[in-house]
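Everything below concerns the one structure shown next.
Missing here is one protein chain; the remaining ones are kept as they sit in the complex.
What follows is subunit A.
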Amino acid sequence: MQDAVLAMLAKEPSHGYDLHARLRRSLGPLGESMNRGQIYVTLARLERAGLVVCERADGLPERPERKVYALTPAGQRRVAAWLSEVGWPKPDLAEFHLKLAAAAAARLADPVELVAAQRRELLRRLREAQQTALAESAGSGAGLLLEGVALRLQADLRWLDACERAWSAVDDEVGGG
């Protein structure tokens, strides 16, 4: 979020109000839950970190004292670094993997049941992402984002199938032995 807000200021100095509107446009229905307060909190943090400066601009009569935020040289360097960074959000698979192993070892829960519950949850999310994506007009930025969300959920669901096969086999061995 911090990097995204900084990068939006690279084009030109802007108000929190405009930044919020631009984020909402890019995210479409996914950005509906985002409130303007989050933007101001982020901007305040960036200001304390010396990445942006805030100037009071002469506001319109009906909206006095608008704050305009601009990148500092440090902020510009950070944006450049962010754009050239080859990062990818880490899927949190290790935690779930360890949960299954711990549940099985302590006989606290059936791993196959945990996998089934996880699958139900991911399928509901996939359904929601997909319905929202299909309601977007073709070529919208938010539709493209939602397509990515759906593809990742699909990959996670396939991994859960592999988990189920593996832990069912363990069950069979224990049951049969």
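The working rule: a residue touches a chain if its C-beta (ideal position, glycine included) is under 8 Å from a C-beta of that chain, and two chains touch if they have at least 3 such contacts; residues count from 1.
One rule holds in what follows: contacts and distances are computed from a predicted model.
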{"item": "Chain not present in the shown complex, as UniProt names it (candidates \"Sarcosine oxidase subunit alpha\", \"Thiosulfate reductase cytochrome b subunit\", \"Serine/threonine protein phosphatase\" or \"Putative ABC transport system ATP-binding protein\")", "value": "\"Putative ABC transport system ATP-binding protein\""}
{"item": "Residues belonging to subunit A that touch the chain removed from view", "value": "1, 27, 29-34, 89, 116, 119-120, 123-132, 134, 145-146, 149-150, 153-154, 157-158"}
